[in-house]
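A short write-up of the structure that comes next.
Complex shown without one protein chain; remaining protein chains in place.
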Amino acid sequence: MSENKSKGLSRRSFIKGAAATAGAAMGSGAITGFPTIWAQASKDITITHVGSIYTTNPTVAEQANKDLGFTIQMQTLDNTTLINRLLTQPETVDVADFGNTSMGYFKNKGILMPIPVSEYKYWDQTVPLFTQGTYPDGNPYSMQGYAPIKSQFWVDQSAQEYSLTPTDWLVGIPVMYNADTLGVRPDLVPRPVTSWKELFSSDFAGKVALQDGVGVGVPDAAVALEAAGLMTYGDKGNMTREEIDKTIEILIVMKRDGHFRSFWTNFDQSVQLMASGEVVLQSMFAPAVTEVRTRGINCQYLPLEEGSRGWYIFQSAMAHLDGGDKLRRDCVMEYMNWCNSGFNGVYFSRQGFYSSVPDVIKPLMTENDFGYWYEGKPATAEIIDPFGKVMEQAGAVRDGGSLWDRMGNVGIWNTLMDEDRYLVRRWQDFMAA
Amino acid sequence: MMSPRAASWLQATPFAIIMTGLVIVPLAMIFAVSFMDYGFAEIIPEFYLGNWTDIFRSDLAVATYATVLRQAFIVWGVTLLLGFTIAYYLIYHVRSNFWRAIFLAACAIPFWTSGPIRMISWVPLLGREGLVNQALMGLNLIDEPISWLLYSEFSVIVVYINMLTMAMVGPIANSMAKISPAVVQAARDQGATEWQVITEVIIPLIKPGIAVGTIFIVTAVMGDGFLVRAMSGNQVNTPAVAIMNEINAFQFPPAAAKSVVLLVVVMAFVGVLLRLVDIRKELAR
Partner (left out) sequence: MLNRRPLSYYLLSTFFAAFLLFLYGPMICVYLLSFQGPEGGMSFPMRGFSLVWFETLFSAQGRGVGDLHNSFFRSIRLGLIVALLTMLIGVAAGMSFRRKYPGSNFVFYSAIASMVVPGIFVGFGISLTLRLLGLRPDWWYSGIGAQLTWSLPFAMLIMFIILGRLDKSYEEAATDLGASSAQRFQYVILPLILPGVIGIIMAGFTSSYEESARAGLNIGTGNTMPMELTGLLGAATTPVMFAVGTLTTLFMFSIVIATLLVSGSIAKRRQLRLTAH
């Protein structure tokens, strides 16, 4: 990827003229797809996009650079560094991806640009999880944790507060989402597991793991505790101090009893724990389950009574784009539109994530692939990931079934709690126990 | 001709500028931030003593420092023994310079592999299906894999020792090399056994090396959070890990306060050590 710095400022007058022409052409409806007529004018612009390993990768970058007239420069960062960068150096970034565990940080900060709904081409084809706050059948979903509707819209253009009802200003464009539950090694666990409460069953002492964060690990523990009847909560995704104290105390007792094998920090650790049999039941991300299976080890994703834990990733633009070079802002909008126009969506769908606009990517995937990944149909041929690795054989059905089987029963969403400050302190105590 | 003192100043200036600008200034900022309040990933610039009172009133500080001091002590003891033995071997028993260089290079090569790779490589070594367990089972010493080899305080300490022993070997070996062979020969001529030479001639003379090595070890162990988190499966909390946890949660003021405390503790330790063994006097003769 090239590292050209933007030369836009020094050619501002020329580009302004070109942009005006482009604007006229756009108004006339001459533009249908990518690349647009801006290619000539925008070719000196470089857009910086930071994200996680799933949202920023060389394959997609290459395609983007082919399809678009300007240059996309991607940088893959771990989540903490990414958020830190957005909070302290937002001018160095144009586009960023992050998920529900970070949404709470962007209120009242003026870091993100409010995205007008009208500028996002695919809003009407976006699943209602984001557009309306309901499942496709119209039923509302669980509001525990940072549900999508809680941080999808700004109250107004000042981009300070989140609105619980749809407005014209988006906080971010939804890109991907999924629902996580417990993964299990059925070959090492003799009986069926149907509830989160099994996480704390003494049958699995010493062979259980949770994620080590307060955004995911603690909500998981809360769901399990409530299922086991040991605790009751108002909102497991947003606990009060008393709830936090009681939860931590129970967890400390279990830790001292040696109930937990480990707390994993990154994806790879969770895969290792399962694949090696160190752990037989753990909260894990959906692709981790798939990864374990590609190593020839039986690992299953369990539909549980209390529902799954949902998460999503938004793609946002930085506020500095609004006051700056208009051409750059237009390029950013074009890029973000491109990200949901198909190629990107197909790429990560084939790794197990759901696109926010399934209707857009459906025609671009094979019937076999779309049927397996989205519709819960048995595979008619081998399912191969974007790198050529065989994931599943013909006849296999995706764990948990179709998109709405899996996403239709979300019990809690990944979260950032209001009492985060207190929670982190108590979590420290837990770790030191 | 420049006066010697001016020459010293000039030589130290680039170093001093970098240290001041890039260390002292950020540290001053950290100190200032520790007195501020905080919200969601933001620092509120109002005077707030809460971070400090929390440290002194909670058990967390005691628990984390007890843990890390215990780890540092064990690691120091083992690396001292290992380091001394290896340095002694390399200086006094390996006669050819060529082989000494090869051995040292062999010891250095693992450190050229990137940190993240080394961290994840401990799992296939110490895990339930790892090489060590397989070896032990193959030798019929155990029936079932041992689980506490990994994701425990044991693995933390083993990995520290693996990574820090060379930090002890280096300074000790250099101190040993400084001992004039005539001194050792004189002791030999007087009938000293090898053990007596070690305890009565060598050890007293390598104290500066031991001191420098100890500084490396203690600062490394007390300042590290990555290794502890990775190797303990996030089940052990030390001051550095606690700081990292708070930084990852974007709660900078309490992390800043804890950092100041950590810095003071380690500096005090280094200061005491240097008072016992004055390295700098050795230089400015």
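Per-chain residue numbering starts at 1, and chain names A and B are given in the order in which the chains are listed.
The criterion applied here is as follows: a contact is a pair of C-beta atoms (placed from the backbone, for glycine too) under 8 Å apart; a residue touches a chain by one contact, two chains touch by 3 or more.
All figures in this text were calculated on a predicted structure; none of them were measured in a lab.
Note that of B:Ile55, B:Val75, B:Ile202 or B:Met222, the residue touching the chain absent from this view is B:Met222. Note that of A:Asn266, A:Asn337 or A:Thr366, the residue touching the chain absent from this view is A:Asn266.
For the chain left out of this panel, the touching residue among A:Glu91, A:Glu305 or A:Glu367 is A:Glu91. Seen from chain A, the chain kept out of the figure touches residues 1, 3, 48, 52-54, 57-59, 73-79, 81, 84-85, 88-89, 91-92, 266-268, 271-272, 275-276, 287-288, 291, 294-296, 385, 387-389. Hidden from this view is one chain, which touches chain B at 4-5, 7-12, 14-16, 18-27, 29-30, 82, 85-86, 88-90, 93, 98, 101-103, 105-118, 120-125, 127, 129-132, 134, 162, 165, 170-171, 174-175, 177-178, 194, 208-209, 212, 215-216, 219, 222-226, 240, 243-244, 247, 252, 255-256, 259, 262-263, 266-267, 270, 279-280, 282-285.
Keep in mind that, in the parts below, only the chains that are shown with their structure count from here on.
Averaged C-alpha coordinates put the centre of chain A at 38 Å from the centre of chain B.
Residues 38, 40-42, 54, 58-60, 63-64, 67, 120, 123, 127-129, 147, 150-151, 229-230, 233-237, 241-242, 245-251, 254 of chain B touch chain A in their complex. Looking at the complex, you find that chain A touches chain B at residues 80, 83-84, 87, 104-105, 107, 109, 206, 209, 212, 214, 255, 260-265, 268-269, 272, 276-278, 416, 420-421, 424-425, 427-429, 431-433.
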